[in-house]
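Omission of a single protein chain aside, the complex is shown with its protein chains in their original locations.
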Amino acid sequence: MKWDEFFVTGDPLIYGAMVSIVLVSLAILFGLTYYKKWGYLWREWLTTVDHKKIGVMYIICALLMLFRGGVDALLMRAQTAAPEMKFLDAQHYNEIFTTHGVIMILFMAMPFIFGLMNVIVPLQIGARDVAFPKLNAISFWLFFAGAMLFNISFIIGGSPDAGWSAYFPLASIEFSPTVGNNYYSLSLQISGIGTLLTGVNFIVTILKMRAPGMTLMRMPMFTWSVLITCLIIIFAFPVLTIALLLMMFDRLFGSQFFTMANGGMDMLWANLFWVWGHPEVYIVILPAFGIFSEIISTFARKNLYGYTSMVMSMVVISALSFLVWAHHFYTMGQGAMVNGFFSITTMAIAVPTGVKIFNWLFTLHKGRISFTTPMLYSLAFIPIFTIGGVTGVMLAMASADYQYHNTMFLVAHFHYVLIPGAVFAVIAGFHYWFPKVFGFRLNERLGKMAFWFIAISFNVTFFPMFFLGLQGMTRRTYTYSEETGFGPLNLLSMIGAIGLAIGFILLVYNIYWSTRYQPRDKTGDPWDARALEWSTPSPVPVYNFAVTPKVKGRDAFWFAKKNNEPLSDEKITKIHMPSNTGKPFVLGVAFFFLGFFLVFSWWTPSIIAGIAVLIILATMSFERDHGYYIPAEEIVQTEQKLRGDTV
Amino acid sequence: MKIDATQPLEYGTEENRNRIFGFWLFLGAEIALFATLFTVYFVLVNRYASGPSGAEIFELTPVLLETFLLLTSSFTIGLAIHAMRLGLKKQTMMFIVITLLLGAAFLGIEIYEFFTYVHEGLTLSTSAFASSLFTLLGTHGAHVAFGLLWGSVILIQLKKHGLDHSTANKSFIFSLYWHFLDVVWIFIFSFVYLKGLM
Partner (left out) sequence: MFLSVVLLLSGCSSLTVLDPKGPAARTLSDTIIFSILMMIGVLVVVYVLYIYMLTKYRARKSNEGYEPPHEEGNIWLEITWTAIPIIIVAILSVVTVKTTVAVENVPEGYESQKPLVIYASSSNWKWHFSYPEEGIETVNYVNIPTHRPIEFRLYSFGTITSFWIPQLHGQKYAMSDMITKLNMVAEEPGSMMGRNANFNGEGFAHMEFEALAMSAPEYEKWVDDVKATAPELTEDEFNKLLNTAHVGRMTFSSTHLEFSPPPEEGHHHGSGGDHSSDESPDTEHDGHHGQDEHDNHDEQDSHDGH
């Protein structure tokens, strides 16, 4: 292979990206060396098994990916802002919408949610950590390896260009001969293993490690949503793993699963992909529902309305999510009866979702609503997501879908679902739980400014797309002619996209500003909230709870505050903690190289990397870590320091 | 670390119980994984294009032998756990060694089978049927191979540390894994080989 095939060449945008990547990497290396932070980075972050730090690392990655995916989105909007634009060529545009989709779903929404659940779930159930802290670190580093592998594709070898759904035969070696789709297959397999392990880890954590007295029906709604999400993960992700494995075999080893000759079946890919793909939507949306439930109830100063039906509706949604996959391809010619079945199952999801919407509305009823930044995102979610929901019902109607399918109407619909349903949720959760992790709130004025930019611009960007779809504009179209009449609405959409970008920049600026100037919170409970995570001091000490709380009902912390009862009357004793380990990080590195070598079909290095993976796993098995104890006096001191000597 | 003496060794600590529960969940994911592979196989089984079909290449004798070996190994790993519960380190190790040897023999025959298939003109790229057959068998075989490595690692630990909470827990989880592979094989034997030969 020649060097000019290895690196992507010929595009000034990509040269610019390469230069900036090199400069940023050099700056980071220099900064770490100059400030002598290598040891700190290794000891405190790369080797950590603390669920809170792992959560923070997930969120940092997710924010970076949000900007990568956001730049992709801006480039797309710029290219289609006017008829016959010459900003990007077809190939570049195809790569960009493919990576935009993959990154936003798998490397932004999911890790952001994983980050929040890592930080919060153990705190909400009164646990010291997750069930398997080391496995948790492995999950993170596998996700990270997958994300990095996916991201280097645009400078080394070329990005995938067959859409995030990578339909065959388009994604086959015959029609997509570059290594782009190898990156797709391998990076998602690697991060998928991490996701699966996270699912296992959190189910065990939630089912086995709850504080005494916390029955299942006393759990905070976010914890419930995570539990159900993890169950979906366990049954959905193996399907993706197999689909990607078969894809890899087709592309690298000449198997005939999805090929056009020798009995291969392109439709099989579409089925496998969406059997995972639709539950995946709920993997990102259910935790969002959980986050909104926490925030709405906190700032309405009321308990969550219809707790039982909230739980039931999530269970029903998760079951239905496995029965709707064919609605992604009504147009594949499976006949009216099959389509009718999938239409009905799909529309049925609207029922439990509607139940949730009304429960949120009635949580507000008779409440005392304060409009903080996290609450604003949660409240904006309701009307916007309802539009996403009702257009979802419209799309579920098989006959009508023959006209919506593959058009901008569909693009508008799923952005109306995923942006309020996932992005607003993670941003709301980010603002809400930020003081728990860092000990100070984000600035409200800047936060609200960012909110209004994002909420308004979002509608300006995506509402026109419903009409573009009805005008007949297909998705994934890099250019169109003047006569189509698509120009004005696309221009409007571009203006909205700029507004969104400003909103997100404000959001990040807020993090910077607040870090420097916001006052520290000594209470540990700045929002006067309800669940157990707020009973710890902020930032949460490594051991989480000095003594394990005892739970007597829902909203345990709220009632403890109101009745002025302590959550536990036990004495502080020494606490057992797991030791840090560097092996998960090394495992991630080995997986990264295994994936990278396989992408380029470099067999000998691949085998070496594969053996390295096995050896690391074996050494992990041999490791006998007994952890360490934090003495009681040290805990008392820490608690006093963090609570400002008030305990 | 709280130790519960009323429980068997492998369940003795909270961490141990969590691990066993977690592994059951992992097996749930493995079931989803193999279910997908079986589905793919059933969808593609008749799409053998110009290559041979299952009926033309399957032979009962080696498959019966494989089944016998793997079923026996499932029995011997059960014996190993039984010995472990009685606190008999030597016997535990011995039965694990026998299990691994049986597993290795199984794998040997499977590899031999693969060579026969290739010899008879059935490779991964012959047809969709061939691809799905090799992938299903290969994924199971790879699991067995991984099990051999894993079992060996546990053996070394048993030798080094004897039977304690950690090694007992690992051995028990390994036995779950091994039984699971046996169950998958029974499905392969019934729905791939027997059905294919009919």
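Read from first to last, the chains carry the letters A and B; within each, the first residue is number 1.
In this text, a contact is a pair of C-beta atoms (placed from the backbone, for glycine too) under 8 Å apart; a residue touches a chain by one contact, two chains touch by 3 or more.
Keep in mind that this is a model prediction, so the values were computed, not measured.
Across the entire complex, the residue among A:96, A:291 or A:398 in touch with the chain not shown is A:398. Of the options A:351, A:508, A:615 or A:636, the residue whose C-beta touches the omitted chain is A:351.
Within the full complex, the residue among A:213, A:254, A:306 or A:610 touching the omitted chain is A:306. Although one chain is hidden here, its contacts on subunit A can still be listed: residues 90-91, 94, 161-163, 167-170, 174-177, 260-263, 265-267, 300-303, 305-309, 329, 331-336, 339-340, 343-344, 347-348, 350-351, 354-355, 357-359, 361-362, 364-371, 379, 382-383, 386-387, 390-391, 393-394, 396-403, 405-407, 459, 463-464, 466-467, 469-472, 474-480, 485, 489, 492.
Methods note: only the chains that are shown with their structure count from here on.
Chain centres here are Cα means. That of subunit A falls 34 Å from that of subunit B.
The touching residues of subunit A, when paired with subunit B in their complex, are 131-132, 196, 199-201, 203-204, 207-209, 234-239, 241-243, 245-246, 249-250, 253-257, 259, 261-265, 268, 272, 275, 576, 614, 618, 621-622, 624, 626. Against subunit A, the residues of subunit B that register as touching in their complex are 1, 14, 17-19, 21-22, 25-26, 28-30, 32-33, 36-37, 40, 43-44, 47-51, 124-132, 134-135, 139, 149-150, 153-154, 156-157, 161, 166, 170.
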